[in-house]
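Omission of a single protein chain aside, the complex is shown with its protein chains in their original locations.
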Amino acid sequence: MFEINHRVQFYETDLMGIVHHANYLRLFEEARVAWGQSCNLIDWTRPETASDFTVLSTEVRHIKPSRFGDNLRIQLQVKMQGVRVVFEYKMWNEQELIAECRTTHVRVDQAMKVQRPTHFLLAQVEKEKWNETWLLNL
Amino acid sequence: MFEINHRVQFYETDLMGIVHHANYLRLFEEARVAWGQSCNLIDWTRPETASDFTVLSTEVRHIKPSRFGDNLRIQLQVKMQGVRVVFEYKMWNEQELIAECRTTHVRVDQAMKVQRPTHFLLAQVEKEKWNETWLLNL
Amino acid sequence: MFEINHRVQFYETDLMGIVHHANYLRLFEEARVAWGQSCNLIDWTRPETASDFTVLSTEVRHIKPSRFGDNLRIQLQVKMQGVRVVFEYKMWNEQELIAECRTTHVRVDQAMKVQRPTHFLLAQVEKEKWNETWLLNL
Partner (left out) sequence: MFEINHRVQFYETDLMGIVHHANYLRLFEEARVAWGQSCNLIDWTRPETASDFTVLSTEVRHIKPSRFGDNLRIQLQVKMQGVRVVFEYKMWNEQELIAECRTTHVRVDQAMKVQRPTHFLLAQVEKEKWNETWLLNL
């Protein structure tokens, strides 16, 4: 299963002393981009490839907070659903599940109109395993 | 209906030239805090009052992107659901609906344990109108 | 003197309970962009006009912290220095000076190469008053 690590930075906290909830979407993006890069779907030298993953919707469920210095682990799975790419994520702090997330994405052109996914995207996502009941809280 | 305005800042955009999706949660928070402040539930001089609205879950549906300089309007409604406070939001760019959101919140103590909502919170939320079918896309 | 107001948001704080120092550059940008827009140097419908103000350097001096809910006031002055545009800023919390800042900017082309300022920019900045000893701490 694809996963990344992320050390919580001071600048990611808020006055409650925990990671601000908006930053979770950044961390899930960090995992998604790393996955996209690992299978050549996102090419850092052609940032327009990011528009193959334009965000249509996000859902996050928080279970425990995370704090400055925590060494988080983020796992993901991915599948197609029509023209949409669906990602699901689990965030772990050591052995503890602290958040779950689902995001959906579509490919858009420069005018932000929805496009069919590329054959290459379909081929890459096809290789991925998907477990329909993986998320427990979303 | 409670609403705020927000002018999109340069620093809220990303390399696709649109507002980064994580920033939407910040803008919905901006509306929620303004509402909380308007009815004395959030007191800026006692920032610990923010922990009455600890984020449990978020859902966002993007309909159109927003861009640098856009003058956004964010509306919200709020209700209780057990110990949870539920907020729903619509974001408008001029006359166009560009995003919808739902967030749920609980009161926590300093150890982040869930607490019953205060009587004052219950009384304030009771005064609010709620339309069960207000959101069209979530 | 040109000035803007900014209400400190919850998401701008960090675990010390104060506005995170990186966010000050965002607030000074907010003032700079508002000024640029007020004299038609920055056009929200043509975001590429922002590249007339590509950041070359920043200096910030913090005097007092700011906190959630503070109603900040940011003033600025601007002058040319060769091909550079120089901005100076004061940030006030009520009657108290809490930060000073200086930023310098150049116009760049799409390859990020420095360009001469436009005649229109020169003409607009010429109209501005500049007080060489306005900043007290930088």
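Each chain carries a letter (A, B and C) given by its place in the written order, and its residues are counted from 1.
Criterion: contacts are C-beta pairs under 8 Å (C-beta built on N, C-alpha and C of every residue); 3 or more make two chains touch, one makes a residue touch a chain.
Predicted model, so just to flag it, every value in this text is computed and none were measured.
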Revision key, fill the gap. The listed residue (C:15, C:91 or C:121) that touches the chain absent from the view is C:15
Point to revise | Touch residues of subunit A, complete complex, unshown partner | key: 9-11, 13, 17, 26, 29-30, 33, 37, 44-45, 47, 50, 67-70
Point to revise | Residues of subunit B in contact with the chain not shown | key: 10-11, 13-15, 17-18, 20, 22, 68
**Study point:** Residues from subunit C at the interface with the omitted partner, ascending
**Key:** 15-16, 18, 21-23, 25-26, 29, 47, 50-51, 54-62, 64-65, 112
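Going forward, only the chains that are shown with their structure count from here on.
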Review point. For the homomeric pair subunit A and subunit C, should the interface be classed as same or different, according to whether the shared residue numbers exceed half of all numbers used?
Key: same
Study note, to complete from the structure: Note: subunit B sits from subunit A at a C-alpha centroid distance in Å of 22
Practice item. Take the average of all CA coordinates in subunit A, do the same for subunit C, and state the distance between these two points in whole angstrom. Key: 34
Practice item. Mind pulling the residue numbers of subunit B that touch at least two other chains? Key: 26, 29, 47, 50
